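Note that one protein chain of the assembly has been removed; the remaining protein chains are unaltered in position.
Take a look at chain A:
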Amino acid sequence: MRPLDETETTVVFEKLFKFVGNNLKKIVENPSDEGPESTPGSYCFRLQKNRVYYVSDALVKRATNISRKNLVSLGTCIGKYTHAGSFHLTIMSLNILAANAKHKVWLKPTSEMSFLYGNHVLKGGLGRITDSIVPGDGVVVFSMSDVPLGFGIAAKSTQDCRKLDPNGIVVLHQADIGEYLRDEDEL
């Protein structure tokens, strides 16, 4: 386990910025209530075996007692690095993203299941959408009852969405909570 190096931090923050924008500051400087110390620590990012974990300071201190071979996971895993050095967010970062998302999309109940199986979001399944979305932005997908279902990349801007035919792709799927069942081994 080690803290991220500068290039690694930039890559992670860039990815997060796509989804949360200026709320990134909130994420990074979130005061944590864990641990018996009176002074609140904050959350930090740690790297263990190509995965980035979002974990509070107090927890990190205790985790240093576990050797590298035995340490499997700590805190919340937000994503993985690929062999080439680029960073992919995994579904386990959904809580953090959903709390601070800038662009949201709500799905109709009929197309929820389709998204949870890994398909992209079509215009016909779109319930509500926040405006001022630019194609290429990160979007968090919710159900109509405000339950976060996953996230993806916007394929079209909000204006273009209105003009689209019902089978056009609005959000490209990146991760959904169905992956907890499908890709149990990979998480």
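Just so we're on the same page, contacts are C-beta pairs under 8 Å (C-beta built on N, C-alpha and C of every residue); 3 or more make two chains touch, one makes a residue touch a chain; residues count from 1.
The rule we apply is simple: contacts and distances are computed from a predicted model.
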Item to check | Missing subunit (named according to UniProt) among the choices "ORM1-like protein 3 isoform X2", "Translation initiation factor eIF2B subunit gamma", "glutathione transferase" or "Ribosome biogenesis regulatory protein" | outcome: "Ribosome biogenesis regulatory protein"
Next on the checklist: From the list A:R51, A:K102, A:K156 or A:H173, pick the residue that touches the absent chain.
Outcome noted: A:K102
Checklist outcome for this item: Even though one chain is not shown, chain A touches it at residues 1-3, 5-6, 9-10, 13-14, 17, 21-22, 24-25, 28, 44-46, 57, 60-61, 64, 102, 132-134, 137
